[in-house]
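Removed: one protein chain of the complex. Kept in place: all other protein chains.
Letters are used for the chains, namely A and B, taken in the order the chains are written, and counting of residues starts over at 1 for each.
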Amino acid sequence: MHRKAHRGLAIASTIALLITAAGCSGDDGPGSGGASVPGVTDTEITVGTHMPLTGPASAGYSKIAPATKAYFDYVNANGGVHGRKITYKIMDDGYNPANTQQVVRQLVLQDKVFAVLNGLGTPTHTGVLDFLKSNRVPDLFVASGSRSWDQPDKYPGTFGFNPDYTVEGKILANYAKRDLAGQKLCFLGQDDDFGRDSLAGVEKVLGAGAVAVKQTYVTSNTNVAPQIGAFKAAECKVVVLATVPGFTALSIGTAARLGYKAQWLVSNVGADYPTLAKQLGAAAPMLEGMVGTNYLPMQNDTANPWIQLFTKINKEHNGDAPFDGNTVYGMSVGYLFVQTLLAAGKDLTREKVLAAVQKGGFQGPGLVPLRFSATDHSGYGGQRLSRVTGGVQSYFGPAYETDEADGSVNEYTAAPVAPPANGVPTVS
Amino acid sequence: MSATRAALPPKQQLDERGGRPVDRRRGSTLLRHLAVVLAAGLLLVAVSYTVEPFRNFQLATVAAYFCATAGLTVLTGLNGQLSLGHGALMATGAYTAALCQTAFADRGMTGGWLLPLSLGAAIVGTVAVGAVVGVAAARLRGPYLAGVTLAVAVVVPALAVTFDGVFNGEQGLSVPVEPPPLSLGPYFPYERWQLWVTGAATLLAVLLLANLIRSRYGRTFRAVRDDEVAARLAGIHVARTQVLAFVVSAATAGLGGALLAVLAQSVSPGAFSLTLSLFLLMAVVIGGLGRLTGALWGAVLLVALPDLTHSLTEMLTLSPAVAQRLEGNLPLAIFGLTLIVVMIAAPGGVQGLLSRLGRAVLARGRARRS
Partner (left out) sequence: MDRFVFLTVDGLSRGAVYAAFALALVLIWRAARVVNFAQGAMAVAAAYVAYTVSAATGSYWLGFVVAIVAGLLLGALVDRVVMRHVDHASPLNPVIVALGLVLLIQAVLGMVYGSEFRPAEAPFSRSALTVGGVAVLSPYDLFVFATIGVVVSGLAWMFARTPVGLRMRAAAFAPEVSRLLGVNVGGMLTFGWALASGVGALAAMLVLPTELGLHPHAMDLVFVSAFTAAVVGGLDSPPGAVVGGLVVGLVLSYVSGYAGSDLTPLAVLVLLLAVLLVRPGGLFAPVAARRV
């Protein structure tokens, strides 16, 4: 009797579950939008992203997508793009590739987004490249410096944003070669493509044997004393760090307590001063003299018109959240996407957006040019060096551009453009 | 000393009215299970035509997780061995399948039999790993077993980074999967095909598990869980039984992991972290430990609960400042609270609750008839 009841229940519950699933599906027939471009109606463009809003990797990064959204809200308040308002769906994946699979499918299959914008993270985003490709979803301005996004033949719809880690490594090494010549140089990198690509860039400029001590760390082990101890023992004078912010702070803090001093050259990934200073607290003076790189306006440069614009938007549309490099980054992504939409024209399709990005020629907050073309899908092609002096991080010297191959590191001299008066790009 | 052993599910062996054993055979167990599985399969096919692609994908994910939770509930619920390392076993299966599929694709091999072959290889690979862990596990009890399996859960994803020449580090491998066979038509939705593949594999695995549970082996599993000394007196080789249970459970975990890899068309260590192992355990306990239906509920919750709580939070309209704080965190808080409340209100999990409800309804029906 009960056996039957059990089995009956099991079957009934399975049916109930499946029906629930069916019921949830909701019919959104082909009525939305004339030519039925997914995510586009006459009044709205829906785009989505995946970001770590929770979990160990969320520090700092969780602020990017809200900043982008704030910029879109600002544009919407100013009439939108070709009369369409941008809706930005932010999905939390906790930096877990399994969650990314789910949320990106939800964005594409259920929410029917027009494009995925600025999905963050190398391991997370790598897993959805094939899915986005087979669904022909534009995959714009991925938030990571991996070189995987620049494969126009394999992934025609995917474009990067950040300068790749090799470019960065080359520019840091170029500085070491010119200004710190003859000093023993060592390298600490994350044990993945970030650290590897960065080291490759350093060695392209300095030569394979030039890095005296190479160390790696894994994010699951927060003790870097053995690595820093090795630098100290080898008496390294210059240390290149391909580290995320937490480990930049940890490395510099560990060096201080081991009584070890070096000139730190830090990847843009882990060089945002407000983030580091906040984490180090009273120990922030240890960051003095740190050389970093960036390619967007410095967040503390209140004279910069872009920073003035972004600060204003941050106040009006982002609840006046603490303003740092992540905010600037998020809004710059938003600006570039609006430029792309404008360039794609009023009759928006996915093909037109991809064509617009490939055509390139975008001028925005970036200090160096974006490299987009039919054969190049990587983002910014250079960086400028910054230094912390008296607790203030500011740029010095010229901006540099280079490629991820064996090209030389060149100065980039074109003057940066100013933002349009109302902060919304216009059709060029 | 039950505390040093893993869980005992609520007693269900005896009918409370007559004290007769409930397990009365009516026809062949195999046939009965076969009928249920066939019905479920037909239902799944029907559903795959009525729901939209994303739901198909979600159901396929449920199926893949069900594979793993079913094995875990056999190990933990029926054999009393606690494993915090099933995420690692899933990773083993996933990477094996990924390497096989890549090898096939690199050699330009095509054909419908390649995927089953990869899945089979994944099972074999995971069985090998599971046997090693199982031999160690058979010597350990309670928290000591938890400690070792927890270490396994941490080690396996880390190995993918250590041997990045083979496993490509954090970025992981992509899993080339062929499109649906052309005989289904040129525009056959990919997600529906995914549901068919994972559903078929999972139903097959669950059918085998269900029969195992009802067989002599299933009884020795339970005997060892209930009282090791008595089991030994009855002539059961305790350690061998425990290793067998671990291997069986590893096989299904490996298959589940391989299915996940095929679904995602990629594998990376981040997807198989310690968190996954802990979530699997939560799933089987919340679903109802020791029962396959409980494992199914657990798998459903793993997929549906984050989605539901996310939709719930999306319905709230909040100022940007508040929204930024709640975003992502509120779903997790609801998830955690649900776990606590369910465990306190219904220690037998969802399935225990449903059984109780079902019994109450039946009892009332009988009362009315008499």
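Just so we're on the same page, a residue touches a chain if its C-beta (ideal position, glycine included) is under 8 Å from a C-beta of that chain, and two chains touch if they have at least 3 such contacts.
All figures in this text were calculated on a predicted structure; none of them were measured in a lab.
K.L.:
I'm checking contacts with the chain that's been left out. Which of A:58, A:349 or A:410 qualifies?
P.N.:
In the complete complex, the chain left out is touched by residue A:58.
K.L.:
Would you mind spotting which of B:151, B:204, B:236 or B:353 touches the chain that isn't drawn?
P.N.:
Checking the options B:151, B:204, B:236 or B:353, the one contacting the hidden chain is B:151.
K.L.:
Quick one: say which of A:249, A:313, A:333 or A:409 touches the chain that got left out.
P.N.:
A:249
K.L.:
Which listed residue, B:103, B:117, B:204 or B:278, touches the chain dropped from view?
P.N.:
Checking the options B:103, B:117, B:204 or B:278, the one contacting the hidden chain is B:278.
K.L.:
Decide which residue listed in B:31, B:344 or B:367 touches the omitted chain of the complex.
P.N.:
Answering carefully, the residue with contact to the hidden chain is B:344.
K.L.:
Could you list which residues of subunit A touch the chain missing from the display?
P.N.:
Missing-chain contacts on subunit A: residues 53-56, 58-60, 62, 191, 216-218, 220-227, 229-230, 232-233, 245-247, 249-250, 253, 256-259, 275, 278-283.
K.L.:
In the full complex, which residues of subunit B touch the absent chain?
P.N.:
Touching the missing chain: residues 1-9, 76, 82, 136, 139-144, 146-148, 150-152, 154-155, 158-159, 161-162, 228-229, 274, 278, 281-282, 285-286, 289, 325-326, 328-330, 332-333, 335-340, 343-344, 347.
Here is the rule we use: only the chains that are shown with their structure count from here on.
K.L.:
Sort out for me which residues of subunit A touch subunit B in the complex.
P.N.:
Contact set of subunit A toward subunit B: 1-3, 5-11, 13-15, 17-18, 21-22, 24-26, 53-54, 58, 62-63, 66, 69-70, 90-92, 94-99, 101-102, 105-106, 109-110, 122-124, 126-131, 134, 146, 148, 191-193, 218, 220, 317-321.
K.L.:
Touching subunit A in the complex: which residues of subunit B?
P.N.:
Per the stated touch rule, the residues are 15, 22-24, 36, 39-40, 43-44, 47, 50-55, 57-59, 61, 154, 158, 161, 164, 169-172, 174, 190-191, 260, 263-266, 268-273, 275-276, 292-293, 296-297, 300, 303, 306-307, 310, 319-324, 327-329, 331-332, 354-355, 358-359, 362.
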